[in-house]
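Here the complex is missing a single protein chain, while all its other protein chains stay put.
Here is chain A:
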Amino acid sequence: MDGFPRSAKIWLVVAWAALIALPWYGLGGIPRGVPAWPAVVQASAGARGWLIPLILALIPATVAVFGRARPRLLVAAAATAILWTVIEGFAIVHNGWGVAALGPWFADPAPTQPALGWGALVFLVAMLMLIANGLARQGVCRGDVFVTGAILLVVALIALFVIYPALCIFVSAVKDNDGGFAPELFGAKLFGRPIWGIDCLVGGGACGTAWNTVVVATVVGVVTTLLGLAFALLALRTRVPMKPLIGLLSVLPIITPPFVIGLALILLFGRSGAVTIWVADLFHVPRTRWIYGVTGITVAQVLAFTPISFLVMIGVLQGVAPSLEEAAETLRAGRWRTFRTITWPLIRPGLANAFLIAFIESMADFANPLMIGGNFTVLSTDIFFAVVGTTHDQGRAAVLAIVLLTFTLTAFQAQRAWVGRRGYATMGGKGAAGRATELPGGLKALCYGLALPYLALTVAVYGTIMVGGFVESIGRDNTPTLRHLITAFSIEKGIGGWFLSGSAWNSLVTTFEVALIAMPFTAAIGIVVAWLLDRQRFAGRQAFEFLAMMSFAIPGTVIGVSYILAFNVPPLALTGTGTIIAIAFAFRNMPVGIRAGIANLAQIDRSLDEASLTLGARSLRTLVLVLLPLMRPAVTTALVYSFVRAVTAVSAVIFLVTGEYQLATVYIVGRADVGDYGVAIVYSAMLIVLMLLILLIIRLGVGLNRPGARPVRGTASLTPATMVQP
């Protein structure tokens, strides 16, 4: 057998370089002093002897690569190196033994080491790639190094940034506040009254947070599904020209920061809200705080998530071929009978899907309950207050996160199982031709009855946000003013030239920076995962898919808490950096890229890949030269949506921001929290307009996201529905 390909040799050299030349410890900025020493120096001069095995492991690896090719030896050596890095990383931390039980076995004083740095990371990646080389040599993934390496890298990244933080939650949940092991406390917290109490039914107090969350999510799920169905029926089964409305509804949920609707509802219906004051003056009704609490949360979430249900239902309804309805009519069925016996049974599975998606979204929603929840707590806000509140109980936060995660993952599994099982709405092959049957009159009226109030309220909400920032104090004092705009976004000329003096600039610039940094990574990992899932066959593919898509179902709050728990201390310390925010964005928005990629790949015939292979191109070349040029729509979608979603995200990052890395959304929430509504509204409006502009420019540029557009040969157009359906 001949030797390893060149890539193995390059990675081996990289690994040696990482040990010899790169700073082993300290990420973020340029490390100085002892931590900046490379591993070989740390091991000798720094007396960190536990790094010696890493150097030793590289010797057999070198022999395996440069001598007669020995793939098994290579895999064993590289895997040992990775395993040892993990073990020593957890065993020896910044303040001594990471595992207390190790103490008595070794001499005092306990050794210490800072968090891992670039040297360590590059070394680990190189080891992973050497394993890929060794495995591919043994016939894994048809001997394809690139595919093997891509799978290993993605799995490692998901393990590090999704699984490991989640495990940290479980560990934290069984500890008390001082870090001691306290399983009995865990039980008390997990099954205690604050979470599962039913006092609102039998006692007279408040019910447990878990019940609150489930009830709100169920109501929101049902209402948004019905509203979504009503809109979809009006759009596809009447002659009403709905194209512009569809376009608008499809972008609103993406460009709107999640708290905006809650904020607008307060400004309209709060105790000093515009509508409240108007009604109070007119009918002499006392002003109340009725909107705060379960009502407000439900209304806000219904407003926020109906567009998502609508997009799901549009997809479902488009799957019902009009020719089926035409066939029913030629068989003497009237319009009502056609709807009842043909259309309805075919879309029913879609309803369950839409319900589960809204259910998950509602449970994961953090910003609206925070904004308008009052004393009514749901799991996501409870987690937040457990971390930042006066009690500062990380164990409680962890327990709440476990409950919330269990709920959303269960719903997510149910939704996947459901969608996987019921595919018949899209069956029937061709037959999209034909004209859709009109809705029966009564049903049409019902749809209007549901849709119009929703539209009116939506117009009011967005109107409030757009206008509210340009009056003194909306509702109370409607004098027009630019005061808030100037406070937030003024630009002044100082000694050194023009500078951004407004209070919002700092967070806006940071947000765009971090979102832009996260953007290419999010898109790249999403597209690569999509390609692996759609085009490669390998053992464990289903588990891989579940892992990759799971982050959709992990609520942002849970991600935030888990990142604090996982990355605050060595071996990997990232909190307080912009990097961790970018990483949070990347893994939270990864499913967007995956879905866009899979939808796009489904439109590219597999024979193109095969033709490329038979022409002597390997998988990497095929991906870069054949598939990527044809996946431009997916790449654009992934880039744009990951950016927009990053800019509008709140829940995950609210735990991760610092004074240095303040983000737009968190800043707005903070302003609203202290009652500075003027700036909050102006800033929200600014974000919405900016995001809308970005989407419009992209849409004009590449023809992205036109619902109902037919894919052109060789290219693909992606509807936003791909973005919301997990």
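Just so it is clear, a contact is a pair of C-beta atoms (placed from the backbone, for glycine too) under 8 Å apart; a residue touches a chain by one contact, two chains touch by 3 or more; residues count from 1.
Operating definition for what follows: contacts and distances are computed from a predicted model.
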Worksheet item: One chain is missing here; what is its name in UniProt, given the choices "Transcriptional regulator, PadR family", "ABC transporter ATP-binding protein", "DEAD/DEAH box helicase domain-containing protein" or "3-isopropylmalate dehydratase small subunit"?
Response: "ABC transporter ATP-binding protein"
Item to complete: Kindly state which of the options A:Leu83, A:Leu331, A:Val509 or A:Ala611 is in contact with the chain not pictured.
Response: A:Ala611
Item to complete: List the residues of chain A that touch the chain left out of this view.
Response: 139, 142-144, 605, 607-608, 610-618, 621, 625-626, 629-630, 713-714
